[in-house]
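Here the complex is missing one protein chain, while the rest keep their positions.
Residue numbering begins at 1 within each chain, and the chains themselves are lettered A, B and C in the order written.
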Amino acid sequence: MVRDYNNRHALDQKLRGTPKPAHVDHLEVGHWQAIATVLAHAGLDAAVQRALSSTPDLSLRYCGPGEWLVVSQVDTPVGLMRRLDMLCGTQAHVIDQSDGRVLLRLSGPSARQILAKGIGVDLHPAAFALGGSTNVLCGHIAINLSRTGEDIFELIVSRSFAESLFEDLMTMGRPFDLSAAFSE
Amino acid sequence: MRYSAFSIVRNALSGNLNWKPQWRQPQPKSHYDVIIVGGGGHGLATAYYLAKEFGVKNVAVLEKGYLGSGNVGRNTTIVRSNYMLPGNEPFYEFSMKLWEGLEQDLNYNVMLSQRGVIMLYHSDAQRDAYVRRGNAMWMEGVSAELIEREQLKKMIPFLNYDHARYPILGGLLQRRAGTARHDAVAWGYARGADQHGVDIIEHCEVTGIRRENGVVTGVETSKGIIGCGKLALAAAGNSSRVGEMADLKLPLESHVLQAFVTEGLKPCIDHVIVYGGGHFYISQSDKGGLVFGAEIDGYSSYAQRGNLATAEHVMEEGVSMIPGLSRVRVLRAWGGVMDMSMDGSPIIDRTSIDNLYLNCGWCYGGFKATPASGYCFAHLIARNDTHPVARALRLDRFARGYAVDEAGAGPQPNLH
Amino acid sequence: MASLITCPHCGVRPKEEFTIRGDASLVRPAPSASDEAWHDYVYVRANPRGRTVEHWHHVAGCRRFLVVERDTVTHEVYSVVDGATAAREAQR
Partner (left out) sequence: MSAYRLSSGGLVDRSKVLSFTFDGRPLRGLAGDTLASALLANDQLLVGRSFKYHRPRGIVSAGPSEPNALVTLGSGARSDPNTKATVAELYAGLTAKSQNRWPSLGFDVGAVNGLLSPFLGAGFYYKTFMWPRQLWEKLYEPVIRRAAGLGRAVLERDPESYEKTWAFCDLLVVGGGPAGLMAALTAGRAGLRVILADEDFRLGGSLLSETETIDGSPAPAFAERVVAELLSLDNVTLLSRTTVFGWYDDNVFGAVERVQKHVAEPSAKLPTERVWRIAAKRALLATGAEERPLVFGGNDRPGVMMAGAVSTYAERYGVSAGKSVAIFTSGSSGYRTARGLAAKGVTVSAVVDSRAEASDAAPDGVRVIRSGAIVDTKGRQRLSGIVVERSGFEELIACDALGMSGGWSPVIHLACQRGARPVWSEDLKAFSAPDVGNGLRVVGSANGVYTLGGCLRDGAEKATAIAAELGFNAAAAQLPVTEPETDPSFAALWYVPGAKSKAFVDFQNDVHAKDLGLALREGFGHVEHAKRYTTSGMATDQGKLSNINAVGILAGMRGVSPAAVGTTTFRPFYTPVSFGALAGTSRDGHATPTRKSPLHEWAKKHGATFVDSGLWFRSAWFPRAGEKTWRESVDREVLNVRANVGLCDVSTLGKIEVFGADAAEFLNRLYCNALLKLPVGKARYGLMLREDGFVFDDGTVSRLAEDHFFVTTTTAMAGAVMSHMDYCAQVLWPDLKVRFCSVSDQWAQMAIAGPKARDVLQQLIDEDISEAVFPFLAARSMVLRGGIHARLFRISFSGELAFELAVPAGYGEAVAEQIMEAGRAHGICAYGVEALNVLRLEKGLLTHAEFDGRVTPDDAGLGRMFSAQKPDFIGKHLSARYGLTAADRMQLVGLKPVDKDKDMRAGAHLLKEGMKPSTLNDQGWISSTGYSPVLGQHIALAFLKSGRERYGEKIVVWDKLRDHEVVAEVCDPVFVDPENKKLKA
């Protein structure tokens, strides 16, 4: 048997079809990226963080003490696991979450207002600065939120909740004509 | 003064100037055979039955606030006996039977309205659990009906049959269940107890319990020391505090349960409806307001007020069950302090101190239990013997491994 | 408190990100402890009116159990610390 397995994106059903032009407020869904959970061994939180944050192409998302999601736009899942193992394999446990998490990027002048409808955290730049990330509740769904630009936020959600979160975000963005598409 | 249509007419003709206080405002005597701490529904009912059924008339009820200022005046007024476990069902059915004769017994209209309580189910598993419960009720001789979806649609057409997140498949109905006017229950028992000679002493806070040689001899209060032969605690919400005065360590946490009422509306909801997709329950008062509530706020608290997150969640459940509630406006929210016990069931028992008796742990269920709680507690106090229907509700059940855990949630009070 | 909790790891967060487990003053007895000790641990609560410590699980955040010290009447929060830190101190 010849096996050529397709990886289906969790939002395939939602975003399928001809691409539409992006509006100023736009929700972009990464078609794929590698994501891993890193759990530092006891007492090694700082060391692991140092090792990870000094590496180009890896974006570190804080989850809790000694726990991060690491996002890579350049690695394959297997490649990311290999890289992380080399970086901090003796100091941390590394778990592939590339298929278990979905990343959505919300950008536009109304991004903050849209998110405020679901997120009970002050998103003013003075309170939630560029580069910041945290686990947070959006509506009824737990996500990881990070600010990657003045008006750009990335949301990482568990795969099974992705459709629900997507629908919620589109509802939240309705007054602003929020558009959505897979990234190129 | 006996109440009747005739008494109303007679008094109206004299300008309503001759009505008498419904209960006296006595000064405390120096000693009573029985002192009951807590002038809420349970304390007053206990006093009433002690005097009327068990011939113990030298009784005082001490209330730290105004009469009925605790949970009897801040609940959602539901009365029912649709329990599943053998430790609970006979007790609540005994209560239901007392409710059914209460107005005539008290000569006070508590507006018992047997309009039916229906608990909705949304999955096969939930239906099976309700069937188990319904059959447990029938075992005790209590009628229950399983209402299937099509029949339910005719009975209650405005439920969210077509768009609910969890489909409404049917419900378990107890027709004899319903509501009663909560304040009137406190007042009716107070008047009845007073007529049998019980002293109801309001604004009298118990600050200490006096003991000599291992027995209670009296209480210290804001109105002085009062001696007693037996002391009975019925201070739900504050049981731990009162118990502490006698060094009792209790299996309780105090939690806030919010309740709500809407603006007055013409009759539109004819039953008590309980949502199975959450904890929401709703009925309409005779005055027209929709009275509803759901789960506790979740943290231990003695503040009679709730938080907005829980309130919003309650509304979410309400609109999920009845979409047409969306435009109905909520008038007022309030909070009651519940004794949440470790298995969700109450405690009526003696204590390690011979003449100290305990009635606590009512969780959500206190109002409906008022008559049976009073009756069984009076029975226990008067005869020093547990009433048969309250045998499972002993304090030592946790140590012995006989928790009465209706929810199956284990020893975490905020899950019951 | 009933509205916002300042998580030591995540900052100020709304109540709905947490689930509340209950009394944080309890210490799990040794396996060999008496029946009474076990009974008290599992079933008896001090249930104070006033200052109390309670376990709040930041379930939608860092997933840490926090010890929230607060007042059960005013709902004022006095401190929030990580549960493991508190547990280690209690064991000391």
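The rule we apply is simple: a contact is a pair of C-beta atoms (placed from the backbone, for glycine too) under 8 Å apart; a residue touches a chain by one contact, two chains touch by 3 or more.
Computed from a predicted model, the values in this text were never measured in an experiment.
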When the whole complex is taken into account, which chains on show are touched by the absent chain? A, B, C
Looking at the whole complex, which of B:Thr46, B:Asn71, B:Asn160 or B:Gln195 touches the chain that is not displayed? B:Asn160
Which residues does chain A use to touch the chain missing from this display? 1, 3-10, 12-13, 37, 39-42, 66-67, 77-78, 93, 95-101, 113, 116-117, 119-122, 124, 127, 139-141, 158-161, 163-165, 167-168, 171-172, 174-175, 177
Using the touch rule from the top, list residues of chain B that touch the missing partner. 3-5, 7-9, 12-13, 15-17, 19-23, 25, 66-69, 73, 86, 89-90, 100, 103-104, 107-115, 122-123, 125, 127-136, 138-141, 144-146, 158, 160, 163-167, 181, 183-184, 187-188, 202, 262-269, 277, 284, 286-288, 303-305, 307-308, 311-312, 315-320, 322-334, 397, 399-403, 405, 407-411
To test your reading of the contact rule: which positions on chain C touch the chain that is missing from view? 1-4, 12, 14, 19, 21, 24, 28-29, 31, 33, 35, 38-39, 41-42, 55, 57, 59, 63-65, 73-75, 77, 82-84, 86-88, 91
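In the analysis below, only the chains that are shown with their structure count from here on.
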Please state whether A-C or B-C has more C-beta contact pairs across its interface. B-C
Quick one: report the Å distance separating chain A from chain B, using the average Cα coordinate of each chain. 49
Dist(centroid_CA(chain A), centroid_CA(chain C)) in Å evaluates to 31
Distance between the CA centroids of chain B and chain C (whole Å) is 29
Touching at least two other chains at once: which residues of chain C meet that condition? 14, 16
Hey, which residues of chain A end up touching chain C in the complex? 63-65, 67, 120-122, 134-137, 142
Which residues of chain C touch chain A in the complex? 9-14, 16-17, 58-64, 82
Which part of chain B faces chain C closely enough to touch in the complex? 238, 240-241, 249-254, 297-303, 306-309, 313, 342, 398-399, 411-414
